[in-house]
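Excluded from the complex is one protein chain; the other protein chains are retained at their positions.
A, B and C label the chains in the order they appear, each numbered from 1.
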Amino acid sequence: MKIYYKLVAILLLFFLISLTFDFPVTGDLTSPANLNVSPYYLENSVKQTHIPNVVTTVLADYRGFDTLFETSVILTAGIALILILFKSKRQKYSFSNLPRTTKGTDLVCQNSCKLAMPLMQLFALYVIAHGHYSPGGGFQGGVILAASFIFYAISFGVPNALNRFFKNKRQMLAYLGVLIYAGVGALCVILKKKFLEYVALKDILRVSDEMAHSYGVLFVEIGVALTISIIMFACYVFLATGNSFDDENL
Amino acid sequence: MLEFIILLILVIFAFLSLNVKNLFTASIILGAYSFLTCVLLSKMLAVDVAFTEACVGSGVSTVLMVATLCKVGFKTKD
Amino acid sequence: MNTGEILTLKDNLPVLIVVFPFLFAFFTGIFGSFKRFICFPLALIGVICSLISSLFGFCLVYNQRKDIVYTLGGWTRDIGISFYLNSYNASLLFLINLSILFVLLYSRRVIILKFPDRLYAFYSLILLFLTGILGIVITGDAFNLYVFLEIVSLSSYAMIALNGKESYVAALRYLIIGTVGATFYLLGVGILYLKTGNLNMSEIHNAIISQTNLLSIKAAFLFITIGFSIKFAFFPFHSWLPFAYSKTINTVSAVMAPIVTKVTIFALIKVIVLVFGLSYVFSFTCLKFLFSSVLAPIGMIYFSLKAFSQKNIRLSFCYILLMECSLMFGALFLNNILSYQITMYHVALDIIMTLSLFLFVGVLETYFRVYNFSDLESVNIFKLNPTFCILFFITCLSVLGIPPTGGFFSKFYIILAAFTAHVYFFPVCLIVSSFIILVVFLRIFEKLYFNTKKAIEGANNKVPVIMLLIFFVNAFLILGFGFNFNLLLKKIISLYF
Partner (left out) sequence: MDIFISKINYVLYFVLFTLGFYAMMAKNNFFKKIIGMSIFQASVILFYVSMGYKKGANIPIVPESHNVDVNLFANPLPHVLMLTAIVVGVSTLAVALSLLQKIHKEYRTIEEDEVLNLMEEE
């Protein structure tokens, strides 16, 4: 059976290599990809939205609808984990009566976590807030925030982590993140503009057109960061403990 | 020239990660594979993508893989 | 920059169709976890709002006689993402919303019994699945189609893995094969972007016209076709579908069977028509030979024989679904305009046919505990609810292709198109497989209608009124498709070219 797969793989490889003769060399400035649509982004992004980081502008403003549904792909993964790794109430142990801090189990890990975690969360908030000016934004910030929660869960044990971070409001916050994103879009529709057209926020925020775009992108980044941090942490908790702790549902 | 060397190491890591017998080693090599992808991406001026690949690719997915391996076991036949 | 004019709700219609179920997926998620009984009404409202806006969109487009291009965020078409709504799209959206509404109505009691604690997660997953499906039908951007494709496949992996031991293996195999298909589509779009530089479907078409003889454009078309044929289980890549749909609960197979394969075929038609253009695709005679005169006929014969040899009713209906898929894919590559129009007509019709087939299996399994062909003798269904059986009979007529129903017209014109395209093995296999499916249905009819057992006047032997209503609407739509076939073909589908 494996011989067929080897044959198909080698055939696919030769077909793909024969394709490369048509491709432009990586890095030449006159390739069609660098001539058609992207010059518009590079030239007009700062003029229209006051955001130097063009990737964040294209991510949240020009192709904002893509990112809305990409965040809901992450949310679907979170809901899928709730459905697949489901345990009924009696199979779960309630963790309210577990000892608060597991003393002395792994000294190095716990102390380094005490030192590192606040810095990680501060850096995560910096990355979310500075998505406009430096590389970063909702995704990276959210994942670093989730990494700090996971670090705490690894060193102090999952029940303490569950107890400490948004005890049973987690699943609400995950939905809230994407709801912020879709809500900003729907708000633009209510204000008689197209979906995700941030210019509509102009008369609410009483700012100029460009700044309305900039604030719209900021709200959207916050929504994305919220969802991604909650869902990534929930993925770790679900996969590490197999959903065996009596927490609300996420 | 440096890109070409990193790409060769990447292919070796991918081949190694698929053929090693212990699953734990395989997932750690996959973490190294994602890190080298992140290095390559930053050389190709894609700094945002490199940042995300570093956090998500070598960071969270390796943690998720090792978390499942602790429950599933490290042995594999092929 | 963008025009400053004030837009009423009517202008924002295409996006409302997609956003309504999306928002209600969050409301069910948030409020459902507190109060269990509120999940179902919220989900119902979401689907009904989308149904009404898609009906309204259809009337809008049908009266104005021109398609709507809705650009999101107010940017122009090639800068931002755009939606493309025409009369055929809107009718397909309406049918998808209708089928999800019927499945929700059918499955209310079953789901509450099966998932008492995770009800909110199931309903928000179904609504996200619906959002992905509506997005695939309506979007005009190549990469946006990939994102919607991922939402649909991710939520279908989760829905398949709900029924215990074997469903986990089925879901993991479907996940592996589904990711291969989606990544092939991603590679095809990447090659197109590399050669043309923009992502909007009609913009790519304008850029491709000058360089059609390049090998990489042909390769992009091949990768996209292979990616989609993996996703809708065409003949060589079909191993995951019967394995996956028969192992889940019947609600999930009733949600996914009528929609996922049809929408993927429609996505392939849209990519062919909008991105590559029909004249370019017609020049591929080798594909016509490979797909429509070798793989599709063999697939049809193989699937109908498999459907005939199954003990489980739902598994044999899965194979009938696979036969319909290979029929549609084979008809697609007959390389003439008529075969395209008929395939689009058959895609719309097949949503209703497969929906009523799988709802029939669902009713048999929940209300009568009938799982295999042999169990049909133990319960006399016809005695207690004759109307239900007659309405199901109309669906079987349409699957077989008997004149009054729509199935006859699609099969007749596909055979006609095959003869004009000088492909003779395909129509012969079509007729032979229809007869084999006839034998499958005869086995059901013989046990359903001519059953002599005494009917027990039990409470659960009566099919509820809501199901009769659903089957009545299905039968009405199938006959409607049959009677005004010319109106549909001339007015709605022909607008596409």
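In the analysis below, contacts are C-beta pairs under 8 Å (C-beta built on N, C-alpha and C of every residue); 3 or more make two chains touch, one makes a residue touch a chain.
Note that the coordinates shown come from a computational prediction; the quantities given were computed from them, not determined experimentally.
J.: If the full complex is used, which shown chains touch the chain that is missing here?
T.: Result for the missing chain's touching partners among shown chains: A, B, C.
J.: Contact with the hidden chain only, please: which chain C residues?
T.: Interface with the chain not displayed, on the chain C side: 143, 147, 150, 154, 157-158, 161, 165-166, 168-169, 171-172, 175-176, 179-180, 183, 186-187, 190, 193-194, 199.
J.: Touching the absent chain: which residues on chain A qualify?
T.: Residues in contact with the chain left out: 1-2, 5-6, 8-10, 12-13, 16-17, 20-21, 23, 25-29, 31, 33-34, 37-39, 41-43, 45-46, 52-55, 57-59, 63, 66-67, 70, 73-74, 76-77, 80-81, 84-85, 133-135, 139, 228, 235, 238-239, 242.
J.: Which parts of chain B face the unshown chain closely enough to count as touching?
T.: 3-4, 7-8, 10-11, 14-15, 17-18, 23, 26-27, 30, 33-34, 37, 40-41, 44-49, 52-53, 56-57, 60-61, 64-65, 67-69, 71-73, 76-78
The definition used in the following text is that only the chains that are shown with their structure count from here on.
J.: Calculate how many whole Å lie between the centre of chain A and the centre of chain B, each centre taken as the average of the chain's C-alpha atoms.
T.: 20
J.: Using CA atom averages as chain centres, what separation in Å is found between chain B and chain C?
T.: One centre to the other, that is 37 Å.
J.: Check each residue of chain A and list the ones that touch at least two other chains.
T.: Residues: none.
J.: Which chain C residues reach two or more other chains?
T.: Not one residue in chain C touches at least two other chains.
J.: Can you name the residues of chain A that touch chain C in the complex?
T.: 15, 18-19, 21-24, 31-38, 40-41, 48, 61-66, 69-70, 72-73, 75-77, 79-80, 82-84, 86, 88-89, 171-172, 175-176, 178-179, 182, 185-186, 189, 192-199, 209, 248-249
J.: Per the contact definition, I'd like the list of chain C residues that touch chain A in the complex.
T.: Where chain C meets chain A, its residues are 1-2, 4, 6-9, 11-12, 15-16, 19, 22-23, 26, 29-30, 33, 70-75, 78-81, 117-118, 120-122, 124-125, 128, 131-132, 135, 143-144, 147-148, 150-151, 154-155, 157-159, 161-162, 168, 171, 191, 193-199, 207, 214-216, 219.
J.: Can you tell me which positions in chain B touch chain A when the two form their complex?
T.: Touch list, chain B to chain A: 44, 47-48, 51-52, 55-56, 59-60, 63-64, 67-68, 70-71.
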